[in-house]
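The complex is shown incomplete by one protein chain, all other protein chains being positioned as in the whole.
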Amino acid sequence: MKKSLLALALMGAFSVAQAQSSVTIYGTLDAGVSRRTDTDVTAVGKRDNNKLGFRGVEDLGSGLKALFQLEIRYEPDTGVIESTVRPLFQGQSRVGLQGDFGTIRLGRGLTAFQETSTFYEPWSGMPAVAGYQTDLQVAGYTSDPMSVAGNSLNRFSNAVFYNSPVIGGIFQLNLTVATKEANNNPVIIGRGTAAAPQFPANSMAPVNPYSISATVTQGPFSAYGAYERNAVSTKLWSVGAYFKPIPDLKLMGSYQRQDQDYSVPLNPITKAWLLGLNYNVGPGLIRAGFGRKTPDNVLNSPAIAKTKQFSLGYDYNLSPRTYLYVDGTRKKITPAATFNFYSVGIHHNF
Amino acid sequence: MKKSLLALALMGAFSVAQAQSSVTIYGTLDAGVSRRTDTDVTAVGKRDNNKLGFRGVEDLGSGLKALFQLEIRYEPDTGVIESTVRPLFQGQSRVGLQGDFGTIRLGRGLTAFQETSTFYEPWSGMPAVAGYQTDLQVAGYTSDPMSVAGNSLNRFSNAVFYNSPVIGGIFQLNLTVATKEANNNPVIIGRGTAAAPQFPANSMAPVNPYSISATVTQGPFSAYGAYERNAVSTKLWSVGAYFKPIPDLKLMGSYQRQDQDYSVPLNPITKAWLLGLNYNVGPGLIRAGFGRKTPDNVLNSPAIAKTKQFSLGYDYNLSPRTYLYVDGTRKKITPAATFNFYSVGIHHNF
Partner (left out) sequence: MKKSLLALALMGAFSVAQAQSSVTIYGTLDAGVSRRTDTDVTAVGKRDNNKLGFRGVEDLGSGLKALFQLEIRYEPDTGVIESTVRPLFQGQSRVGLQGDFGTIRLGRGLTAFQETSTFYEPWSGMPAVAGYQTDLQVAGYTSDPMSVAGNSLNRFSNAVFYNSPVIGGIFQLNLTVATKEANNNPVIIGRGTAAAPQFPANSMAPVNPYSISATVTQGPFSAYGAYERNAVSTKLWSVGAYFKPIPDLKLMGSYQRQDQDYSVPLNPITKAWLLGLNYNVGPGLIRAGFGRKTPDNVLNSPAIAKTKQFSLGYDYNLSPRTYLYVDGTRKKITPAATFNFYSVGIHHNF
């Protein structure tokens, strides 16, 4: 609201005891205790992202809506912003319009590929150690190689986000395009040298990052295809599907392939696949997954890390907003490490 | 609320399903796409400040009110706090009382001059490239020279803010005074030397910064006068007016003069003036402006930058809270640069 010269005298008018409807506050806390066998550390930490968000929808008439969403991310065990260097609104900061044409938003948020793929991942896209989203679901790919070190790997800043309507109730197309603006990257040597790096510090991207995903959903079956190119011109494509033989059982799988040839001279290809399931049983949900990530040339170069992961988890619903969880994973990153990871905790939405 | 020993047992009592009236959440998202001709960069960015704020008014009886306001500022395209180094509550953090005597608040916020002048500026004080507030409206002056590099230029921290009532419906006086407390400034050499700077790092101000503005508003006419002295004893005075020949048309102009003599040995004077208009036409608002900033001695020293700016803009209202905008500006900073800047975007209040 723009202030008038009489704003102070009238300020009382803004604070009437009515429900404020222009913004909704929401969030998630997820905290638990975990143990990792190779380091022998018992930790208090998280499984899901912890969020504090603000969003709203305004009806503009004629089927048109304005919408916005701002989301803070934090670590509940230490109270800090994620990685301490990530943006305040690490979850997203977007504003836009929705209508018969679909939805168009500006700002920062998950790319089309990253957002779509979470529906085909057995840990629902959570950054859990037992989950697959941060590693195998993306074949080790990062959407944002040219921001500060420690940044998140699945978003575009300075972007336009388009989501088509769900056409015929079946098909949806999503597209994200970002500018080439510099965003404080550290030096990336790439195919250059230390003296002449391929990507100097805080430089503009050579290409516009973009991301496309398409989904087809019909009854118990859904499939997606996605393609993305990031600011250092790494290409990733990914396909996946889920099938619900009965409504409570969701079987899913995906396959993805990353090509870093533009910036990585040796072994630029990484492939990964995973299979998973979600099974609603009584007041709970069983999660299970198995997958592999295989970089290029791993057969000839045993030093290159090949990853295998098997995970099992259970969410016990105390209410529609709150559940207790337990999960365990066995991760083999040959030849580097093999470990088990167990966690138990509580997840609360508001 | 102070917690009692039984606080935990009673916590349930705090969460009844009633409208909470002690605080109002508000905000603004403004994101768009812009292009600047000299750098050839296409960017996603902002025109207006992006805000997330919390404010409240409490009726204390007998015409007395308590009031507070906290406002976060951020960049929607990257999700970060402004400049990453500014305070969390960059917009303001103030608390105080309002009554027949006027309003008195403590904390941090826009100075009297800075806040008053926004009503006489054709871009409503927005930090838009096409606007005048950040540069010509203040003749290049900064209210806060002694905080960290990258800080905002129009606020006092550690201050007392007084606003008189609107006397006779016509006249209002505003006064801001700040302490001399140090606030992490980098070294400012000023009239000193590198070995003995005039303002060492993190030093106290030699004078109390203060700011006075007075407005006279009668029907279609309003005028202001303002005077400010900052922590390095730079003086600025400014006068301006607006006139509404018809209710939908606001013609405005201002003139300001900055004197940095206390800390700048050469060419300490800067003058600026601007003219502008706001014209409500149908569902939209036309903005236009023209102005010049002329530092001292510019005729004798062609290397000193003299600025000319012409801007045109249009806001198209989709609702009282949401508009689309487009603007363009031509800025000549002779001899340094000449460029055009265009932007189009969406502005949403909640």
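Lettered A and B in written order, each chain numbered from 1.
Here is the rule we use: a residue touches a chain if its C-beta (ideal position, glycine included) is under 8 Å from a C-beta of that chain, and two chains touch if they have at least 3 such contacts.
Keep in mind that what you see is a predicted model, and the values were worked out from it rather than measured.
Although one chain is not drawn, the whole complex shows that of B:Ala159, B:Leu175, B:Ile212 or B:Val264 it is B:Ala159 that touches it. From the set B:Leu97, B:Leu153, B:Ala241 or B:Ala305, the residue in touch with the chain omitted from the display is B:Leu97, counting the whole complex. The missing chain lies against chain A, touching residues 19, 21, 24-27, 29-33, 41-45, 50, 52, 55-57, 59, 65, 67, 72, 74-81, 88, 98, 103, 119, 124, 163, 165-166, 172, 215, 217, 222, 318-319, 321-322, 345-346, 348-350. By the touch criterion stated above, the residues of chain B touching the omitted chain are 1-2, 4-6, 8-9, 11-12, 14-20, 22-23, 25, 54, 56, 58, 60-61, 64, 66, 68, 70, 87-90, 92-97, 106-108, 157-160, 178-181, 183, 204.
Note that in this section only the chains that are shown with their structure count from here on.
Chain A and chain B, compared by their mean Cα positions, are separated by 36 Å.
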